[in-house]
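Missing here: one protein chain of the complex. Every other protein chain is in place.
Note that the chains are named A and B in the order they appear, and that numbering of residues resets to 1 at the start of each chain.
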Amino acid sequence: MRADPALILGISELNADYARCLDDGALEAWPGFFSDPCLYSITTRENYALRRPVGIIYADSVDMLTDRVLSLRRANVYERQRYRHLLGMPFIRSRDGGQIASETPFAVYRIMRDGRTDLFVTGCYMDRLRESPSAEYSLSERIVVCDSEIFDTLVAIPL
Amino acid sequence: MRADPALILGISELNADYARCLDDGALEAWPGFFSDPCLYSITTRENYALRRPVGIIYADSVDMLTDRVLSLRRANVYERQRYRHLLGMPFIRSRDGGQIASETPFAVYRIMRDGRTDLFVTGCYMDRLRESPSAEYSLSERIVVCDSEIFDTLVAIPL
Partner (left out) sequence: MRADPALILGISELNADYARCLDDGALEAWPGFFSDPCLYSITTRENYALRRPVGIIYADSVDMLTDRVLSLRRANVYERQRYRHLLGMPFIRSRDGGQIASETPFAVYRIMRDGRTDLFVTGCYMDRLRESPSAEYSLSERIVVCDSEIFDTLVAIPL
């Protein structure tokens, strides 16, 4: 059941880059982590367990992700607060040719304009990834399963 | 002093799987991470430094771990709260044949039924692991050294 070291590190590297993109506010680069078509969804542990299909956020193409970035810029969300992702190592559930299923736990902290920092949300990325022949990875599916419901800004912000 | 990359990743993989097991509430799989006999103990940094032998929880066989899981199920602990572990990378202290000593820092968050999430406890796993000829790892010893004393539910819950 031991996973390929190069695979673990490759996904970990994608995850680190993804988190860095969001935490630096480089939102325009975010859709580039996905293949097209894709599935990006934010949901709760309870909804995920009950297999309720649509989460708080739902996008199934790179265009939809790009649209979301535009909305976020218009709403100036990233002017008012910043994020800091801390990610665990990916756990590889399966690999079938160039299709990989993995899970990565996360904690996201929110830093408000006045400096207050708090734990925003914890959860787990439930991912499907595509591996190219040159060992580049892209997300064909990232379901962000949050451990609890979050009410306010979560509707708008990628995790 | 550089450690073997395969070893670091192998232990990191065991840790990720261990955390996933507890965070998914798949408690019955938890004793399977240990060799038999084993030592599992939860203690505090202060008690650990003073080499006081018995911690808050103490088990020295897979049977004792299994008994604990049964008690937890009877007490319905996992119906009332969930956990989220975030682990650092293991630091390899020594390797002697198939015997490895390593340390892994952790933060555990607790998610209550009503959605409140808080930092539950931070600390460090002080581990001894056994490596099989096929490079599978099991815990012969996991001493969970908590950075502070925790009072209520810690008595019951594996970390």
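Just so we're on the same page, a residue touches a chain if its C-beta (ideal position, glycine included) is under 8 Å from a C-beta of that chain, and two chains touch if they have at least 3 such contacts.
Since we're looking at a predicted model, the values are computed, not measured.
Set against the missing chain, the residues B:L22, B:C38, B:I100 or B:C124 yield one that touches it, B:C124.
In the complete complex, the hidden chain is touched by one of B:P5, B:G32 or B:G98, namely B:P5.
Where chain B meets the missing chain, the touching residues are 1-3, 5, 8-9, 45, 86, 88-91, 103, 105-107, 119, 121-124, 147-149. In the full complex, chain A makes contact with the omitted chain through residues 5-6, 9-10, 12-13, 15-17, 19-20, 23, 82, 84-87, 89, 107, 109, 111, 115-119, 135-136.
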